[in-house]
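This is the structure I want to talk about, given as structure tokens.
Moving on to subunit A:
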Amino acid sequence: MTDQRSQADIVRRSLKKRYRKEKRFRAYGVLAVSIALGALVILFADIIGKGWTGFIKTTITLEVMLDGDSMYLDDPTDADQRAMADFSAPIIAALQKQLPEVLEAGELRQLNRLVGSYGSNDIRDLLRAQPELLNTSQTLTFLASDAVSVYVKHSDNPSYSIRLSEQQQHWVDQLLAKGVIETKFNNVFFTSGDSREPSNAGILGALVGSLLTLIVTLAIAFPVGVAAAIYLEEFAPQNKFTDFIEVNINNLAAVPSIIFGLLGLAVIINTFGMPRSVPVVGGLVLALMTLPTIIISSRAAIKSVPPSIREAAEGIGASKMQVVLHHVLPLAMPGMLTGSIIGMAQALGETAPLLLIGMVAFIVDVPDGFFSAATVLPVQIYLWASSAEQGFIELASAGIMILLTFLISMNALAIWLRKRLERRW
Partner candidate 1 sequence: MSNKKDDVYGDHISAKFNDELMELKTQFLNMGGLVESQVEHAIQALVDNDGQLAEQTRLKDKAVDKMEMDLDEEAILVIARRQPTARDLRLVISVIKMVADLERMGDEAKKIAKMAIKLSEEGLAPRGYIEIRHIGKHVLSMLHDALDAFARLDSDQALRIMKEDKQVDEEYQAAARALLTFMMEDARNISRCMMVMWVLRALERIGDHACNIAEHVIFMAKGEDVRHSPMEEAERVVGR
Partner candidate 2 sequence: MSINEKIPNVATKPDEAPMTKQAAALAVEAKREDIAVEEGKTVGLPYSDNPKFKLRNVEVFYGEERAIKNISLDIARNEVISFIGPSGCGKSTFLRCLNRMNDSIDICQVKGQLLLDDVDIYHSKRDVVELRARIGMVFQKPNPFPKSIYDNVAYGPRIHGLANRKSDLDEIVENSLRKAGLWNEVKDRLDATATGMSGGQQQRLCIARAIAVSPEVILMDEPCSALDPIATAKVEELIAEMSESYTIVIVTHSMQQAARVSHRTAYFHLGHLVEVNETDKVFTSPEHELTESYITGRFG
């Protein structure tokens, strides 16, 4: 009796200690999660804070008199004349109309700087397309120059340096007040390729490049990965050789991605003579990189198919192939798809191997096929981030936001697919 009581006392005393330990452990856990969440919040806040302005463009809307005399142009269809013509003259004239106090020639040149260098190109293209507009008056919207854009969007941000003179700042303020200079949603960002000019640079080229690359990756990595997984899991005999393969697949998953880039450069481009900078090569390299992920996740999915289902099918007299095709594969498919989507997401965010196969080139045009030069989202972000122009900082952040949106939606798709296709058995 006394024995039992003292034992109960010991238990009670140790109980307190145990509960304290438990509480402490739980606190560590909460702390760890908070740190992780905090880091995430800071990251997102920073990116969004920097990048949201990337989705805004600064425009100047002017009533422009397309005066043939001032442009030294009387036939817009003549290419020679167009090459000699001064298309900036109508813009300067229009701006002057808005700012009557500007008279000096030097000041006029400064005025011209407000409109981006592509302003005159816009007029040239317009006249080439519609020669009849010569000597008429048109309301046209131009992109403001990068400096104006930075001033309008970031005048209160000390980390940006304003590259406008006092005089120009004064004009911009005036034009802003008149509503000539406006900020609008930056559709250029989503509809054009890269450019030297931040205001004209867009992400579409990289987006299409990424898409094409991923299509190639998926088309190669998924069937090969799934087939390899099925063979290894269902048909391969258990011996040293298959063990060796298994170890090497796991090793492959841990190989730094840049090595795959080197492989692509050495084998695909140099040996097989494929062109550089094209989505096919990028896709091939990324497929090699994703393959181990897909194989491993597919094998896990196949393994998780309950043996009872397999036995059931075998017991009725299904052949090995029928067991795999009718039962194992459908049940493992959600897991395989999830693994593949995660592998694709990984490939989407990959930069290093693509740098080596030349997908880092400055490419203005949106790629129109698997064999046209292209770049991809992360590389584009890398290019912008390392660019000197101030306007590219916000574009890089905006690009990151686009990339993250895609990654998150791919992961969400993976989760949705799993929930949707997963059946209980």
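Here, contacts are C-beta pairs under 8 Å (C-beta built on N, C-alpha and C of every residue); 3 or more make two chains touch, one makes a residue touch a chain; residues count from 1.
The candidate set was assembled so that all candidates are chains of the complex that A comes from, given by their letters.
Note that the structure is predicted; figures quoted are calculated from it, not measured.
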item: Touching chain, any copy counted, for subunit A within the complex - options 1 or 2; value: 2
item: Interfacial residue positions of subunit A with respect to candidate 2 in the complex; value: 237-238, 306, 308-309, 311-319, 322, 326-327, 331, 423-425
